[in-house]
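Here the complex is missing one protein chain, while the rest keep their positions.
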Amino acid sequence: MSQELKQRLFQELEALVLIDPHTHINPHAAASKNLADIMGYHYYTELAHSAGLPKDQIEGPEITAKQKVGNVVSKLADLDNTVQVSWLVELCQEFFGFESDRITPENWEQLYDNAEQAMAQPDWEQQVLTKSKLEKVFLTNDFDDPLTGFDTNLYIPCLRTDDLVFHFTNPAVRERLNKATDVDVSDIDSLRDAVGKLFQHFKQNGVRACAISIPPSFSPAKVEDESAAKAVRRACKRKELSDDQQVHLSQSIFWMLAEFCAEFALPFDLMIGVNRKVYPAGVFQGQDLFDKRVSLIQYKELFNAFPQVTFPLSVLGQTSNHELVSYAWIFPNVVTNGHWWYSNTPSYIELDTRSRLEAAPRSKQIGYYSDMYKLEFALPKFRMYRRVLAGVLANDFVIGRGWTEERALELGRQVLRGNVERIFQV
Amino acid sequence: MSQELKQRLFQELEALVLIDPHTHINPHAAASKNLADIMGYHYYTELAHSAGLPKDQIEGPEITAKQKVGNVVSKLADLDNTVQVSWLVELCQEFFGFESDRITPENWEQLYDNAEQAMAQPDWEQQVLTKSKLEKVFLTNDFDDPLTGFDTNLYIPCLRTDDLVFHFTNPAVRERLNKATDVDVSDIDSLRDAVGKLFQHFKQNGVRACAISIPPSFSPAKVEDESAAKAVRRACKRKELSDDQQVHLSQSIFWMLAEFCAEFALPFDLMIGVNRKVYPAGVFQGQDLFDKRVSLIQYKELFNAFPQVTFPLSVLGQTSNHELVSYAWIFPNVVTNGHWWYSNTPSYIELDTRSRLEAAPRSKQIGYYSDMYKLEFALPKFRMYRRVLAGVLANDFVIGRGWTEERALELGRQVLRGNVERIFQV
Partner (left out) sequence: MSQELKQRLFQELEALVLIDPHTHINPHAAASKNLADIMGYHYYTELAHSAGLPKDQIEGPEITAKQKVGNVVSKLADLDNTVQVSWLVELCQEFFGFESDRITPENWEQLYDNAEQAMAQPDWEQQVLTKSKLEKVFLTNDFDDPLTGFDTNLYIPCLRTDDLVFHFTNPAVRERLNKATDVDVSDIDSLRDAVGKLFQHFKQNGVRACAISIPPSFSPAKVEDESAAKAVRRACKRKELSDDQQVHLSQSIFWMLAEFCAEFALPFDLMIGVNRKVYPAGVFQGQDLFDKRVSLIQYKELFNAFPQVTFPLSVLGQTSNHELVSYAWIFPNVVTNGHWWYSNTPSYIELDTRSRLEAAPRSKQIGYYSDMYKLEFALPKFRMYRRVLAGVLANDFVIGRGWTEERALELGRQVLRGNVERIFQV
């Protein structure tokens, strides 16, 4: 009975048309061209590498798209337990008429060809959007993205700011900034001018959020004017920065971004807890991990200083979820946001969803985003979430609290879509 | 079948008469007078504020009790997913004949009036105690509470010591201490005299526990005599204390309290992990949060130094539960105590209950306390716990281990009541 109830709720949730509030889609090439675009997703290359496939059989200019797929397929038998591979199989079944439940050295070439044929259709991108019930898709745009050549009503700009905050000492970043803004950045005032221009440019092009991913060691703070000015000045002059100055530089730019979010009425997506290049010999995008010893208490000053800015928070480590629930419960400007990366697997989504739905305001929960690089992934990833959500609504609300199914579904629709519309004003 | 089993166990657990081992009840006004007493509970004001209700619509001398309720009700639609609001609705259904499953702008005024009428009955307090099956209720008493004017056999004194340990440098605290004890506290010896008098006074009035809530950064330790004496002396002379001296002061007073707990044979309830005023612009009692980077290893010296003192431990962050289970498993004087505040929601209670019941001695687990400020909350809060407990007993013990239902219920009764009687000698 519980299984049937869950299934009924799932079917209803499946009918919902979505806005995906965080992806890495390239709007100029949103859908895939071949299976290598799909199986080149770091989830597959890193898992195949972790299971023993040498990096040089995955990356390198001499490897063709088809060879790469074949190589990854050779390791899939070691990975078919993972939910990541279940996304892949489900995607191939839904989009390419794949009929097996495993991709094997025997059947992958046929699949490759079928997929390539399907993707060659001129309206493939639209087919994927329609079949996936995607109405709008948030992007992750470099700060110097011209934002031209695509429909910003469908592909919604989001200003990604990691480079500014954490790589400002890199001359290439400062050059890109100068070029994008026509401001010769040499001190904190000209930096503020430049960043303001970025926000104006993005605002004019329909930006709906500013976003950043943050290492566990970082604590946002308002830096004293003089220290901030000095750190920026030294960076612009290519002078060596002490560790403290580097921290002050990042904190100053971060704080400036929060101020612009306030001025431009933009939510500031914080993706908290990633350590970059922990495994530098890993495959592309398969090198990052985390240190669970991070606390949202590090954000205390920020949340208090910017009551007018909404902070949708993603946490990388599952053990951070309880803090996230509690901070969203207390701070009006803190919102729970999806299930990020290493926490984006069903058993953790279930724990997180249960604890959020039972304790924090329903209006302050963004259920899910796909984080995808290619459009085809929205369908299986959101479906995974909808399955878990249907289970939680069935067990905790319909059975546990005696709610009607319709009332439970209203809650599900709100966290899946309604809150996205309201919080990002989209 | 599993649902029916769980329901049967729940009904049996519901029949049990309780001793509530930790509350904030005011014994001179234990029950509520109107719905504002109930909806003024920080769980509702802070959630309404978190969902967007401005603080000035919740607090302020010009707001009447009824207005305050109306304002909070205006936000309930954003909160009705929470278990906190489910307590409220269940309470209104049980005590005030409320028949809807939601409190809305349309129906709340009738509810308000019905509730006020019910609460005006002269025997309301007794009605609530009876209906809630409450036999005794532990209090949280300021150290200078005269403990007069109420039945200490029903409302059991508990000496709360946060002020002494963490606010001794506040002159008002020292004045209260001097006044309560007639001791002119000027150094560590006179401080010990004064604190000893507090314990005597409480002991004479049936105290059953000493209690304190502790920030994540604090580590109890025995301070060298000279450092301790100096820190107390400086505080008494209103001299500035260095950070180290402030820590020594808190540690010295804490240690002294543990010594008196040993002397007076009192359990020392430790509520570990709260950061106060993280969100200072929040509503009353809705400003505190936590830093999950705390470990019970910080209490190693304490637990070893006082084998004769029982320490019932509450942890604020759910990620501290595994340490709690393990420390209760090893240290004879460590006892698990309830599900505190941000960990007091069903999915976390379930995880914690399962892990405790399967690994630590059954005699060392205090299942639940209400932490309530008004009597009406014991019923829905304990009911939430009894539901979770019934589920765990059904799945893990009756189904999982083949226990008879009666055997499982004995375990449930022990953690719900038996251990409270034995551990607090009540």
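So that you can tell them apart, the chains are marked A and B in the order they are listed, and the count of residues begins at 1 in each.
Basically, a residue touches a chain if its C-beta (ideal position, glycine included) is under 8 Å from a C-beta of that chain, and two chains touch if they have at least 3 such contacts.
Since the structure is predicted, the reported quantities are computational estimates derived from the model, not experimental observations.
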Subject >> Residue among B:Thr45, B:Thr181, B:Ser252 or B:Thr319 that touches the chain left out of view >> reply: B:Thr319
Original post:
For the full complex, which residue in A:Ser32, A:Asn71 or A:Gln318 touches the chain that was left out?
Top reply: A:Gln318
Subject >> Listed residues A:Pro61, A:Pro122, A:Gly149 or A:Pro280, member touching the removed chain >> reply: A:Pro280
Original post:
Which residue from B:His167, B:Lys239, B:Arg276 or B:Arg362 sits in contact with the chain not drawn here?
Top reply: B:Arg362
Subject >> Of B:Gly60, B:Pro146 or B:Pro307, the one touching the omitted chain in the full complex >> reply: B:Pro307
Original post:
Going by the touch rule given at the top, which residues of chain A touch the chain that is not shown?
Top reply: 3, 46-47, 49-52, 78-84, 86, 101, 275, 278-282, 286-293, 317-319, 342-343, 345-348, 387
Subject >> Contacts of chain B with the absent chain, listed as residue ranges >> reply: 293, 295-297, 300, 303-304, 307, 319-320, 322-323, 325-332, 351, 354-355, 357-364, 396-397, 399-403, 411
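Methods note: only the chains that are shown with their structure count from here on.
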Subject >> Centre-to-centre distance between chain B and chain A (centres being mean Cα positions), rounded to whole Å >> reply: 39
